[in-house]
Every structure is written in structure tokens, then in C-alpha cells.
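To keep things clear, I will list the structure first and then write my remarks on it.
Here the complex is missing one protein chain, while the rest keep their positions.
Our next item is subunit A:
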Amino acid sequence: MNIQYLKTDFLVVGGGTAGTMAGIKAKQASPESDVLILEKANIRRSGAIAMGMDGVNTAVIPGNSTPEQYVREITIANDGIVNQKAVYETGRLGFSVIQELESWGVKFQKDHEGNYDLKQVHRVGKYVLPMPEGKDLKKILARQVKRHKVNVTNRVMATRVMVQNGRVTGAVGLDVRNGNMVVIQAKAVVLCTGACGRLGLPASGYLYGTYENPTNAGDGYSMAYHAGAELTNIECFQINPLIKDYNGPACAYVASPFGAYTANAEGHRFINCDYWSGQMMLEVYKELHSGKGPVHLKMYHLDDDTISEIETILWDNERPSRGRFHEGRGENYRTHGVEMNISEIGLCSGHSASGVWVNERAETTVPGLYAAGDMASVPHNYMIGAFVYGRIAGENAMDYLRDLEHVEPDADFLAAEQARIYAPLNQPDGVPHTQVEYKLRRLVNDYLQPPKSPNNMDIGLQKFVAYEETLGLMGARDPHELMRCMEVHFIRDCAEMAARASLFRKETRWGLYHYRLDYPEKNNEEWFCHVNLKKGDAGHMELFKRPVEPYIVDVDLVEEVYDVAVR
């Protein structure tokens, strides 16, 4: 195993939705600069949208909605704990992102008069724009990356961000094919590594049967933490209502505009809005425990043509293996509801609000370190938000780094990281990463799955802290297994953060996402704030309250309670 040294002006870690856009926008802003995307898979098919996407969920299109209306909607859905300025940018810049994607060949659904065919899935506004031909989205982005002369290094997984003298100076990674350690000097870095989708263990017991692309193991959450950046709202978990066992979307966002809806076993509605929120998840939880479960996505009342259209959209994009899953069980949308279940927990700001703290300029709290996409703390940001924040990060970073010089890496830091990465290779007969990961994620289910109980979470926390030692037992036989071992390190960090943040916030908020049995009510007097955490000077995790930034759009949170129950 050798060490490979690279140098770039701007390093993009992760080549998914946010990362490809960050690279492209950085080159558009500064064509003479060197920009490198580091990707652990291959950017043609990587990230959350590896197989494309069937629609965008946060499209603010002039004439249909306004950024102010969108900010109000997300503020209410996220129980008031938002940096409105950051949410506003998604509304303000989303349309120009859509126009640019169209100029690259991405197709969005339009009606007979050529207007965008927006659908209402949120409680009030119409922000869902179908992309029935969205299966080649990732290939189109990869083509634009090449056209903009952004450099790409595939199959290298970043493991640590380098910070020297209070600013970011690059990153260290592992080549997952040849096992080389890769050291990249950079003047600015954006982390776009997606969700922590491998935190809880799916009920199927299959480690990779997750909602998120399982490559997204919380890499960026962990790397940002070790770089000294603040993370926020970690206790606001991602929990989704998914197809039981398959663990993918059913998907009401696509089907409900056609007349489908979520129903209990009696076929009755119990929620009046299918938009994913903690409040909605709490209603699903209650229904499942009411004796009226299981719950299902009901389509069998629709006519045959409508169902065929839904099938075409669902089985060609995002998760195309859904069709063969149903077929294998002899089930059909015409005769069967799609049985749904509550997923295991994850961290993902794209769907909820847990992420690395960023402001409206995509800046983390470490100079030169940016974050975008599912791992950056702009609530309910989805794919459009990832594009917008990739763009903001790319443009701002090029401005920031203009007069900066590269810094020689710290030899002690590199030696320590080298020892950490390769430790499992020195003991090929150590415990396989699969077992170490399985047990860790099973403990996450046992102690962190809501509703949350303080004593359980305390036990969980102790186990996650002690697990640091367990990680030292792992053995690996090749670079691929080494990659998985390093991912288990990321997952452990996220589990500890999830336990500590959940114990810190002594109230219930965001419906099921942070439902504490010992504090079952919302307490705005003490907890109308973010819970942030960071690595303190002594190397321990520190938690603290961060005030909510003053609102720029008025919202009456007393009047506007987010309630989707059908009573």
C-alpha cells in the first residue's frame, strides 16, 4: 500500500446530487481553478439518486408558489426549529436550478399548455414536480461534470478532513480498489456525502436493505465532527413510512396526486396529508399500535389505466426493483394495498433536519469547510435543496479560496490516520466488519428507536462509547473490506451523536422523530432552540443550545400547529 498525493484548489467530497452541482458551479465561477470530485463509487451511478428520481419535492416555481410561502410551510412542518434564511435560499434559487437542469436535458412534467405540472403533497403548497423520465439524471450530471472539466477520482472514500491553523487544508482518503492512502491538499472542501442511512438495522436484518443508498453511512457527519464543526438537530431522526421488508418508498408522493392514499387495514384514511413529517410518522405509529394496522398505500380503488401509469413511474425510476418485489409475492396494486412499516432510524436533513450546521452560504463553523445535500442542516431540503446548496457551496468556496495557498500536510496527523485506516489489515482473522456492524446497528434499534426512553438511551450511549474498543477487533482482508470497516467507524460516531442529542433535548418535538416518553409535551419556553454538538478541546462530545435565528417570514406557531390526524 502506497501513499498518493494530490493537490486541488477545491475538493468536493461525494459526487452525488449536491457534489456534482458543487463541482460544476465552482468551475463556472472560476474556470481556471482546479476542482476535484472525490467519489467512493462512480459518479455515473452514485449517491441517493443512483438510479434516477421520479420527481422533485421542493420546487418553488413562480406563479405557483413563493419562497415566503415555502419557508412558512417548512417552518411549521419542522416545529419552528429552522434557520429560515437557509430554507429561503432553496425557495429562491430552486427555479433557476430547474431551468439549468432542463438546459442539460432533464425533463420535468408539463401540462398540455406547457406549464409545469405541479402536485400538492405538502399540507398547503404545490412543490412536487414529477419527472417521469428521471432515470438518467445521474448520467446527465456526470456528462456536465466532464463538460465543465471538473476532475473526478472514483473509488476513493474520504476518511478525514485535514484542518491546520484553524482552517481546512484538505482530506485523507482510501482507494477502495488498490488500498492506497490518498492525501489531497485543498484550499477549501465541501462535504456532500449524503445521509447516515446505515444507522438503525432494517427489520429484515439485511444490512444493506436500507431506504438510503447504503454507501451513505454518515461519512460526512463523522468527518465534519472530527474536523471540529458543529452539528445540529441530530435528535430529529429520519424515520420513514416504507414498503414493509423492501424498505423503499411506497410511494405516496407519486401516487397520491392520482388518488391513492395511506389507509389502515379497514381501508380508512387516518392522515389527511402524505407529506413525510415527524407528526405524520407519529400518526402512523399510533395507527400501527391501535389494532387497526397494518397500514398500507391504497390504490386498488383506482381504474386500471391510472394504476398502469403509476406502475410505469414507480418501476422505472428511483427504486426500479419495486416491481419485481411485488411480483415475487404475487401482489398487485389492483388487488392489494402496499403494506407499509415504520423504518429504522437514520440521519438525513434532506428528509428531516439532522445535519452538519450550515448557514445560508453553505458554510459550516470551520473556515473553508462547506456542506451540502442530505448531510447539511437545511430541513426538508430534498433533491432541489441539494442542488441549490451544492451551487451555493461551489460559488462561495471559489470566492473564499481565491487568495489562499496550499498548506503542507501535518506528518503526525497523516501517520496517525494511516495507522487507524490500516489497523484491520494487520489482523485479517479479526472479527468481520459485517458482524461488528450488525451488532452496532442492532444496539441502535434497541436503545434509540422512538419512542425514546431516557434510561434506555443512557445504556445505549454507554454501549456506543464502549464500542470504540470493539472497532479495534475488526479484521479486513482486502481494500474493499477496509472501506466497510471505516464505515463502521462513521456509523459508531453517528450513534453516539444520536444518543447524546436525544438525551440532551428534554421535551418532545417533531412527532415521532423526537418523542420522549419522560417528557411527552413540547416545551417552547426551554427548548425553542437548536441542540448543537461538536468535538470539544478535550476530545469529548460537547452539547449546547443554539438560538433559532430571527425569522425573516412571520409564522404564528401557536395558531399554526402541524396536525395531520383524521379524527
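What we mean here is this: a contact is a pair of C-beta atoms (placed from the backbone, for glycine too) under 8 Å apart; a residue touches a chain by one contact, two chains touch by 3 or more; residues count from 1.
The rule we apply is simple: contacts and distances are computed from a predicted model.
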Legend entry - Options "ABC transporter ATP-binding protein", "Ferredoxin family protein", "Sulfurtransferase complex subunit TusD" or "Aspartyl/glutamyl-tRNA(Asn/Gln) amidotransferase subunit B": UniProt name of the undisplayed chain: "Ferredoxin family protein"
Inset, instruction - Looking beyond the chains shown, say which of A:Ala26, A:Met51 or A:Met131 touches the absent one. - result: A:Met51
Legend entry - Residue among A:His301, A:Arg324 or A:Lys506 that touches the chain left out of view: A:Arg324
Inset, instruction - For the chain that's not shown, point to the residue among A:Ala41, A:Ala229, A:Val284 or A:Ile310 touching it. - result: A:Ala41
Inset, instruction - In the full complex, which bits of subunit A touch the chain not displayed? Write them out. - result: 41-42, 44-47, 50-51, 155, 176-177, 204-210, 213-215, 245-247, 319-321, 324-325, 328-329, 427, 429-432, 434, 473, 475, 480, 483-484
